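The complex is shown incomplete by one protein chain, all other protein chains being positioned as in the whole.
Showing chain A:
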């Protein structure tokens, strides 16, 4: 019995060892949850935010850059200050502020850094920099905010801000995290992927109190951030600034396009705002202020406001009629004011005269011929067929749907289809007399200023357009821009039909918009008036110039400024002169526009 006992003791010892080894095997090899918990304990993932790409105008002038701002950080445990009076003088804070900031930092952590003084200016930074060594526990953290040296083109450029929770949810690639800045509107949003660059990540080790203990595995898993791509915009900053000067204090839009390329030279939405207000610490405060402003400075009119096209649409009607072989240059209609109101002009008129004089009854009659082709003996059915065919032709002008400009929230306006009238009046219960106001660009028809500018480009190009866009080059390479901005869109109208139109538009200037005439530069233009049931009509003018080999196509909307020949035509003419000649030779006209007193 006694001799077995050493064996029992040995067995016991082996049993203990085996139990310990099995338990160790369970937690070390089988269960991998401890590994993850160890990682979350000691390894901190620190994102290295890349430098966001810069934005230049078409001539290489800087529109958006990153402005460094400086935060003074504090590690309370290391912080020592000898002479508090001198310290407060240097950092421009009161003694109470010093104590308060220090206490709140201390409350957060005595060993982890926290913000001590927020956003000191570059000048203060330069002043403080040399004295920082005297104060252990303080250091400077640099951040970058967007900055706009000329405070221009806020709507087109857009702004960046903290990512919203819904955007985070939609980010299936999980690139973003809470607190990241993303483009929220304009080009900043549209070219977010190009501008943002690529985040880097650093893994660092921390001890139990969160104190930095150096890089994890000597930075083996760290990745460097890649700066965002620089973008060249199609915007001409000089022209943009001039347009903003002209539109200051008014409500409306100016869109200028280079017809041959679809590049947007200027895009002004008035009233506008200083984009510098939507950066940095005051973003939310200023955003709220702008958003609540009754004049809606954040509303991007060129792509979001829709108006009936008015008289200017008569040009489209003429082109559709010519192409379909219904209208001919010599087609004449009487100015029958019993059909629709008109103004005094020679009577009757042919097509040229109708455009030049903007004759309403002419188009009332012409449009009836375009719509009612007597394809069907049923006049209701006939109208329906005619309308849908007409709509198809008109849509090719980039109307009735979004163009696809490189900005978000673009509206498409509307060109009515037979279905719309079927819905409103019932199938077979409407005919030409129901829809005749479409003939002169009124009625159930809406376009955006951008679409109007594109129309001007189509007239200038004699039948084609490139989708208007704000992007010219990405990282200096024009071929990197989205492919659809390099595709020519034909509108389905033969070029020969445009000669008469261009001549009439050039001629029209003398009749309806004398102010817009430039001595040695032929401008082709057309006035319009968008009817406004709430007040004074909106002044509209589209133009392109020079008439031969056009370099600029433009639309100007000035809301509540009455007839198109005054406010809009004058503004457009000045813009054209500014762009093509670089100088303004008509200070009186400029003063007239700046004064803004168009109704008399």
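Here, contacts are C-beta pairs under 8 Å (C-beta built on N, C-alpha and C of every residue); 3 or more make two chains touch, one makes a residue touch a chain; residues count from 1.
Just so it is clear, contacts and distances are computed from a predicted model.
When the unshown chain is looked up in UniProt, the name that turns up among "D-methionine transport system permease protein", "Polysulfide reductase", "Cell wall polymerase" or "Cytochrome c domain-containing protein" is "Cell wall polymerase". Considering A:10, A:99, A:281 or A:375, the position touching the chain not shown turns out to be A:10 (whole complex).
The omitted chain makes contact with just one of the residues A:43, A:62, A:326 or A:580: A:43. In the full complex, chain A touches the hidden chain at residues 2, 5-6, 8-10, 12-14, 16-17, 19-21, 23-25, 27-29, 31-35, 37-39, 41-43, 205-209, 213-214, 216-217.
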